[in-house]
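Every protein chain except one is present and positioned as in the full complex.
What follows is chain A.
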Amino acid sequence: MTLVKTKIGRRAFIRNTGLASGGLVIGFSWLASCKMTPEQVKSLPDEWFELNGYLKVGDNGMVTIMSPNPEIGQNVKTSMPMIVAEELDTAWKDVIVEQAPLNTDIFTRQLAGGSQSIRQGWESLRMAGATARHMLKEAAAQAWGVSADEITTKDGVLTHEASGNSAGYGEMASAATSIEVPDEVQLKDNGNFSIIGTDKKNVDGKKIVTGKPLFGLDVYKEGMLTAMIVHPPAFGMKFKSMNAESVKSMPGIKDVFHFEAYPEDTEKRWSDGGAIPELVAIVGDSTWECMQAKKALDVEWEEVSKLESTSYHDQALASLLEKPQEEPARKDGDVDAAFAKAAKIVESTYSAPYLAHNTMEPMNFFAHVTPEKAELLGPIQTPEFLEQTLVSRLGMPAEKIDVMMTRMGGGFGRRLYGTFAVEAAAISQKMNAPVKLVYSREDDMTQGTYRPSYKVKYKAGLDENGNLIAWHVRGAGTNDDLIFENRFPAGAVDNYLAEKHSLETNVTTGAWRAPRSNFIAGAEQAFMDEVAEAAGKDPLEFRLALFDRAINNPVGDPERNDYDAERYAGVLKLVKEKSNWGSETGKARGVAAYYCHNSYVAQVLELEDGGDMPRVDKITCAVDCGIVINPLAAKNQIEGGMIDGIGHSTYSALTFEDGRPEQSNFDTYRLMRHSEAPKNIEVHFVDNGIDPTGLGEPSLPPAIGALSNALYKATGRRYYKQPFINDKPPLVG
């Protein structure tokens, strides 16, 4: 066993002294908010004993585990409590999971983003379970007059074999609250896991399939009003005037007003990115009445900065690709000299449009702000940052602000930016009433915070033996400089140059599932295929040879390289084996591999026959994310990520004309549908026992590369411009 100091999130393990003397019945917020099944009610204990901020044990052995992080569909509400339950050594069937509110005194990093919840929560979650288990053992040791070291645990039962004593956790829970929190605890060895690594179904599954209120939009409270906003129709415009009087008298409408969501003195942070300072609010009794008033309202807007069109973005990004970066992001060797002596040179430019996040649940938030306190409830990936902004915006100390999280109907990065919650709070404050702010789909799609538009130009040089001797990448994005200069193939090529530019625009952008990687991986992996073909080599073997170079004789300081070449090569080898790469299947196939968000993914993608845009028949995917907490859910993330990447690169785009988004709903913004989805997906994991990393993002980026490469095999065309459905590249050769 590993002995670890309980230093991380120590405050979580130190109980409120008021609780230390004995049992305490904990009030359950979810008891009030959801209807329980008869079985659930029957299994509830009479008393709960809180052993630390993460968990409480009932007198009947039931355990409630708090899920600290926001749930956006990445399934942390199941997988994070699994880690606690593992170290507690309780049976999973006896666990009830509850969504924790924002509480920075107890929990570390209550944020959903960057695929980091599992990786960064790993230690503190284990410690929460192990600490409680230690205290239960100590309590039993005292009760039985034996040494705690001789007591074993399994499935929520304490056993002292020599004396024949045995007790359930529930019997010792009260006494355990009086046990001192240990300075260090023993964690299980990886080989002894009984919950981690097993398939566990979504803890909210039953509620989801029966339509129970789980999401922000499902919040309805006594006396609650509905609010909608009207934002400028174009980027570069702001509010000028309106005639609200006739709208105010429409049925069910309480008020219509112009307001500053973010007055100038508001202390903003990155999570307020994309904030529109001035908006119009429509407040009424019901959503439909607000929607009708919104249609009737006539607002005049004025131009305050350039009204940009997609043609401008394309042209400006293309110009940046012609411009060297003054201080290149990374430079190894001399690419110019290498290109001069290269036997072959390959050059290509790839591009992608803006994308909207389009979570199926549009932005919304409940707020009830009174002079005494602020209650915020809704879907948010960054509750802590929201609270900090509210301190400034509402002029209220953090102690008076409660931020609570609902399950989210998707995030994909959009709900990192909680501007909608700040707007809800501002409207509630002004109305002096509880308010739920609801964005229409059109508001949601045209409000901003988009995945940037990107362009990248690659140039590679090969010697007469087909060895890669030079690699030059120059990329540009809108409000984003795109290039990760220390990622592969940096470190594997003698002469390497990475340059990047950002085009400043007034179209707001933000993190969109696997930021930057969601474009650059596909471009890089498609270009790698072009280079391998020019070298006359198998694309998978060509990549493996580069990883051999990075492993055996890395270029430059290997510490600079932002990847582990052995693990990278490991997923390629696994996908090679599992897909029977090299054997003829008669189908067009493409391979790609990428590393981002601390996990490694390789894919072989196979297309059906026929057509300009053939459907994906099968994807074989290999993943190295270290220990897999919940394989059933892990595979779901990986499948979804690949479908997301393939769907968006094939079908989706957001374009602008004079600052106005040209798509505002799913009739014009195309998302992948059932009949276009990959038919079969197979996922394989590398089994290496390394501490776990996340899966919300890493499978998406390479899927676009694997698709491009398979499309080339199927059609003889290299697809350079997303969305591929609109691209008509010429036949190669």
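The rule is short, and it goes like this: a residue touches a chain if its C-beta (ideal position, glycine included) is under 8 Å from a C-beta of that chain, and two chains touch if they have at least 3 such contacts; residues count from 1.
We take it that contacts and distances are computed from a predicted model.
Its UniProt record calls the unshown chain "(2Fe-2S)-binding protein", which is the correct pick from "Cu2+-exporting ATPase", "Copper chaperone PCu(A)C", "Putrescine transport system permease protein PotH" or "(2Fe-2S)-binding protein".
Of the listed residues A:P101, A:P182, A:P328 or A:G410, the one in contact with the hidden chain in the full complex is A:G410.
Annotation: of A:M672, A:V686 or A:I704, A:M672 touches the absent chain (contact as defined above). Of A:P101, A:P182, A:P213 or A:G466, it is A:P213 that touches the chain left out of the display. Residue-wise, the contact with the chain that is not shown comes from A:S286, picked out of A:S163, A:S286, A:N432 or A:N553. For chain A, the residues touching the absent chain in the complete assembly are 37, 72-75, 199, 201-202, 204-206, 208-215, 217-218, 220, 226, 251, 286-289, 291-292, 358-362, 407-412, 438, 440-441, 632-633, 636-637, 639-644, 647, 665-667, 671-675, 677-681.
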